[in-house]
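Note that this complex is displayed minus one protein chain, with the remaining chains in position.
In this document, chain identifiers A and B correspond to the written order of the chains, with residue numbering beginning at 1 in each.
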Amino acid sequence: MRSSRPTALALAGVLSIGLLTACSTDDSDSPTGEDGKVKITVAGLLPTADDAAKEQLAERVAAFEEEYPDIDVETEDYEWKASTFTTQLAGGTLPNVFEIPLTDGKTLIENGQLADIDAQVKALPYGDQFNEALIANGTGDDGKIYAVPAKSIYAVALHYNRNLFEQAGLDPDQPPTTWDEVREYAKTIHDATGVAGYAMMALDNAGGWQLAAGANSRGGVIETFDGEEYTATLDDPAVAEHLQWLHDLKWEDGSLLDRTDLGWGDINTEFAAGNLAMYTSGSDVYNSLVEANGVTADWGYGLTAIPTSGDGGALTGGTMAAVTKQSTDEQKDAAVKWIDWWYLSKLQDQDQAVADAKTRAEADPAQAVGTPVLPIFSKENYEQSLEWVADYVNVPLENMTGYTDVMFDQELVPEASAAVQDLYAQLFPVVQAVISDENADIDALLATANEAGQSAIDG
Amino acid sequence: MTTVQTPSSLSPAQAVAAPAPVDAAPRRLGRRRLVVDSGERGALSTADWRRPLVKHTWRTMHLLLLVLLVVWCLGPLLLLGKFAFTPTQDIQSTPLAFFPNGATTHNVEMAWNRYHIGQFFMNTVWVAVGSWFVQVLVATTGGFVLSVLRPAWARALNWAVLATLFVPAVVLLVPLYKIVVDPPIGPSLIDNYLAVWLPAGASAFNVVLVARFFDSLPREIFEAARMDGAGPFRLFRSIVLPMSKPIIGVVSVFAVIASWKDFLWPFLVLKSDTVKPLSVYLQSMANVDKGTLMAALAISTLIPIAMFLVFQRMFLRGAGLGGAVKG
Partner (left out) sequence: MTTDDAVLTDRPRGAARSGRPAPRVPNRSPLTWARRGGLSALVFALPLLLVFGVFSWWPIVSAVVMSVQQTNLIDPPTFVGLENFQAIFADPLLPKVVRNTAWFALLALVFGYPIPLVGAVLMSELRRRKGLYSVLAYLPVVVPPVVAVLLWKFFYDPRPQGVFNTILGWVGLGPYSWLNDQAMAMPSLVLEATWAAAGGTVIIYLAALIGVPSELYDAAEVDGASVWRKVWHVTMPHLRGVLFITLILQVIGTAQVFLEPFLFTNGGPNHATLTVMLWVYQLAFTSIGNNFGEATALSLLLAAFLAVLSLVYFRLTRSWSQS
């Protein structure tokens, strides 16, 4: 310790300076800076996004600030997770513009946790052209708009590794179309390559979300609404059927990846690492595979529609942009301008569309352009906007036809709307139970989950 | 893997033979160690060590222990070091093979350049330095009041501090979060280092430790200083602080280690990239490419291990003390 005295003194000096600066920079979140600019923070990219994606965002921010010189935009890393979102909401740590799942809009509006942006949105040139079913999720009982559909409007689809298909002697251009075929393919792949043929998200609410998607594809739902009351139907036979199917993959075929701890991002990572051949997730997952997992167009990625049976359909969902309640009126105006700039104008304005696609495609490494998503406005508008950027499309569209051929014709099932995160929270332990216990009593587990789910709805 | 094969080399003959050259090897630190150990002895006496049976049994056990320590404690870290330079594909398919397809620096470059481990490392350093400063400040001034100045209300204060020892951290989690989000004065402390620094200072353990140490200092010195006309401030700065270096050292080691290890609290309050410490960032890296992750983990381990090896005596003394004085 003897020698450490000068060091300690120096440290103490440095520290007091640090303390002072820490204190004096506290006022950084006041809405208007000294220069009279309106300052807003906005949701940016995933915390682990590529530098190229970050640069592209920075360029768009710079262009925005040039267009609106009196607005100062600061981006923050952002990843919506059921496990952290409420902390951020309660802690007031969300950026002024943040993203939420389509399905949570109603609950957050009811709780009074979103800012009213009705006037600002309706003033946009396309303010009344949103797909009605989508904008309904962001509209309160008072008929006002609190959140707008912004990106990644998806239908759950089946993603597969074409290389593993080939190694197992399967034709990657003929992906499976029924769950029985998926099981068969999974076993073939596992037997031939030793790699798991299929994997299932089971961590946290993502596990419940994907189980619901499986049930929907078999014609079941996890919640019904009779016009007055919501009823949890986690014990729907289709839910049990899908669980039994997972059970058989795991315990009879051994072709299911032995993981109960995969969330939305983890399963992407395992897929990109070649540790599984097929999984279900939103149809736009390719964007993230490129952005965060280094997948490229020649990687061997394949996309096809989720298998359906009976009157089953594909679960849809998406991302809405909303503004924090704490925002001032100036910040709300600026926030909606940013939502227009970053999320929506590229679907409405050719110049914006091209500028966005160009920066994405020319980034190093390139970001995905042209990943199939469902239209936020109309089908015509969607096709028009794809046409504008046709020169920059760099996703392997030829490997996505299994999905794109049917995307406008397939039956679509919206997510449950009351207490949906609670229902998912009840379902994921059941998925984990089935994967981790050969003798799991599916019906009993679902009955218990349903009871808890119903009481969450009744709240 | 060499470490895994070692158990086969545990035949008694080898085990007994092995320590001989080790004993003979001259050691730089040998003399100092000898001074430290000279006054002590264990259960085995020198006479015991001369008996062949005892000697061989204990030497075998000691060697076994060494092998165990190397495999169990060092093994995973060596493996981590290897992973940092192994292509992802090999880490995934043959984790225990020794560079089957050569080594690579790609992982380390990715961790450093793309995921900016260095930046988050610096954030951790700031967290540690600030927590250290606040803890030392509170503990020394508080200990000074409780032990040396002893105003009439010292007794009550002492109990108020001691009482917090019985309140486990779990209770503080939610209310502390509430205070940090909406502090009595000023704006939210979320994403502000103060949110971690200040609560770290509220450690009753530190205060008690320092106060007890001050208690052990000879009163006569304080009285003499007072006679000479030294006020409380001079007493603190010129006499108490210089004498309390050893205890400040102990508090410092605890403070730095604790802030290095802390996860949940920084995870809740230090969210933004500019302040997020390494441990919190690594958690969000959990699903990046395995090779990159391993390199990031290895880099994050390097500094604490280097610090430990340099200051090992201080670390180990602090750790031994921790169990003996806590409470």
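The criterion applied here is as follows: a contact is a pair of C-beta atoms (placed from the backbone, for glycine too) under 8 Å apart; a residue touches a chain by one contact, two chains touch by 3 or more.
Keep in mind the model is a prediction, meaning the values are calculated, not measured.
**Q** Of the chains that are displayed, which are in contact with the missing one across the whole complex?
**A** A, B
**Q** With respect to the chain omitted from the figure, which of A:41, A:87, A:293 or A:345 is a touching residue?
**A** For the chain that is not drawn, the touching residue is A:87.
**Q** I need the residue numbers on chain A that touch the omitted chain, in ascending order.
**A** These residues touch the chain not displayed: 82-84, 86-87, 89-91, 104, 107, 112-113, 194, 196, 202-204, 258-261, 275, 325, 419, 421-422, 425, 428-430, 432-433, 435-437, 440, 448, 452, 459.
Please note the rule applied: only the chains that are shown with their structure count from here on.
**Q** Measuring from the mean C-alpha position of chain A to the mean C-alpha position of chain B, what distance in angstrom results?
**A** 39
**Q** Enumerate the contact residues on chain B facing chain A in the complex.
**A** Interface residues on chain B, with respect to chain A: 88, 92, 114-115, 126, 129-130, 132-133, 177, 181, 186-188, 190-194, 245-246, 248-249, 268, 271-273, 281, 284-290, 314.
**Q** Using the touch definition from the top, list the residues of chain A that touch chain B in their complex.
**A** Of all residues in chain A, those touching chain B are 1-2, 4-5, 11-12, 14-15, 18-19, 22-23, 26-27, 29, 47-48, 50-51, 76-77, 79, 87-88, 90-93, 263, 265-266, 268-269, 272-275, 292-294.
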